[in-house]
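Here the complex is missing one protein chain, while the rest keep their positions.
Right, chain A next:
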Amino acid sequence: MEIAKQTAQKATKYWNNIFFPNMQMTVIRKSFEQFPQTRKLEFRTSCDVGKLDIKGYMKSVYNVDVPKVNTLNVQGRVKRQGTKRAFRQKDWKKAIITVDPSDVQSLKR
């Protein structure tokens, strides 16, 4: 009985066989204005996301070919309240994608 319980606990969830991605990609403020000229868009993601993840995500979810991805880590700012109290915002990763010329279009609808 105990062995059965342990095996059941250790067993992965069956729906983990099929991927439920939980990745957040938000377009950074005013980064889309130069998009038609430069073919580049900037995104804000979490730090544990890689370049290949971003490529696969954009291809499978949004059907956009991304030949080139540049990433850089950004440290969270230290914010101060009054004189002594200080807290730090979250670290994040900036991802700059360059898109195929076929995918360039006006983004605002």
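Odds and ends about this structure:
Basically, contacts are C-beta pairs under 8 Å (C-beta built on N, C-alpha and C of every residue); 3 or more make two chains touch, one makes a residue touch a chain; residues count from 1.
Definition applied: contacts and distances are computed from a predicted model.
Selecting from "Ras-related protein Rab-20", "WD repeat-containing protein 46", "Large ribosomal subunit protein uL29m" or "Transforming growth factor beta receptor associated protein 1", the unshown chain of this assembly corresponds to "Large ribosomal subunit protein uL29m" (UniProt protein name).
Only one of the listed residues, A:Cys47, A:Val61 or A:Ala86, touches the absent chain: A:Val61.
Even with one chain removed from view, chain A keeps its contact list with that chain: residues 1, 3-5, 7-9, 11, 13-15, 17-18, 20-22, 24-30, 32, 35, 41, 44, 61-64, 99, 103, 105, 107-109.
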